[in-house]
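Missing here is one protein chain; the remaining ones are kept as they sit in the complex.
And now, chain A:
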Amino acid sequence: MATILKVTGLKKAFGHHQVLRGVDFTVETGHIVGLVGPNGAGKSTIMKAVLGLIPTNAGTIEIDGQAVAITSHQALKQVGALIEYPGIYPFLTGMQHLTLFAKKKNRAEHIQRIVAGLGMGPYINAKAKSYSLGMKQKLGIAQALVNRPRLVILDEPMNGLDPQAVKDLRDLIQAEAKNGTSFLISSHILSELEKLADDVLVLNEGHIMQETSMTELETANGVLYTLHTVDDAAARTAITAAGLTLEAGPGLTVRQTTNATTLNRTLVAVVNAGINIQSIDQSHPDLESTFLQMVAQSKQKEA
């Protein structure tokens, strides 16, 4: 599959503060790529660099094979973006904003589609200074999407959106991705990103620590089983004695990944020890726990 965005060895420092220390990743055509990382990791900085808005210290950025820099913007013809907060002229209506930015070709149709998709019909002809936070956010997203660009960059797009709007946005993004649009989306709402993204980039300490597909992440993380017994302490000894590893924490939790015998061996060990099992809970470790684990690990390394 073709690559729409390729970032190689991207470095960026603000004064002495080295924010990006060599960032490499790609976005494939038609993929929705999630970019996650702690506050201040440099997610918005990466996006600004991709859009040629800030000078960088090293590295290359290519959109569809064309280099992008603060002084070369031709490749950005194919790109729509919303960075950090929407840019809104208070004296224009929502409709006027979209008219202003939409290309002439099929303008009315494009505007109509995006207004309907995000449910902005009731207030699209009101002046933007009267908009609420979420209404402004939707207008910002609509401006990024209205020209049906091939690459869309959204920084925290769910900011301030109500649950219905979040779902509308998700449906819209997925529909566009099916038509071949690629997305780079940063978000702290990991549960939402999980539903949406094909690939995930984890940014920490100036590097992309992990670049995986969502399915790979799920398989790698496996499934967690938590046992409840009449005597958890004794069960814990039995399970450990059988050579199995329990997850950290107070509960009796084992993780079954590629080795599909883990659960069975755990149960055998407990039953053989003569301990009654009362119930078993099953859960999938999510992006959130992976994320927290990764950040905790890097903190430990520092300490």
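Heads up, the rule we're going with is that a residue touches a chain if its C-beta (ideal position, glycine included) is under 8 Å from a C-beta of that chain, and two chains touch if they have at least 3 such contacts; residues count from 1.
Convention: contacts and distances are computed from a predicted model.
One chain of the assembly is not displayed; among "Molybdopterin or thiamine biosynthesis adenylyltransferase", "V-type ATP synthase alpha chain", "ABC-2 type transport system ATP-binding protein" or "ABC transporter permease", its UniProt protein name is "ABC transporter permease". Across A:9, A:65 or A:90, the single residue that touches the chain missing here is A:90.
Of the candidate positions A:100, A:175, A:241 or A:268, contact with the hidden chain is made by A:100.
The missing chain lies against chain A, touching residues 48, 51-55, 70-71, 73-77, 79, 81, 83, 85-92, 96, 99-101, 143.
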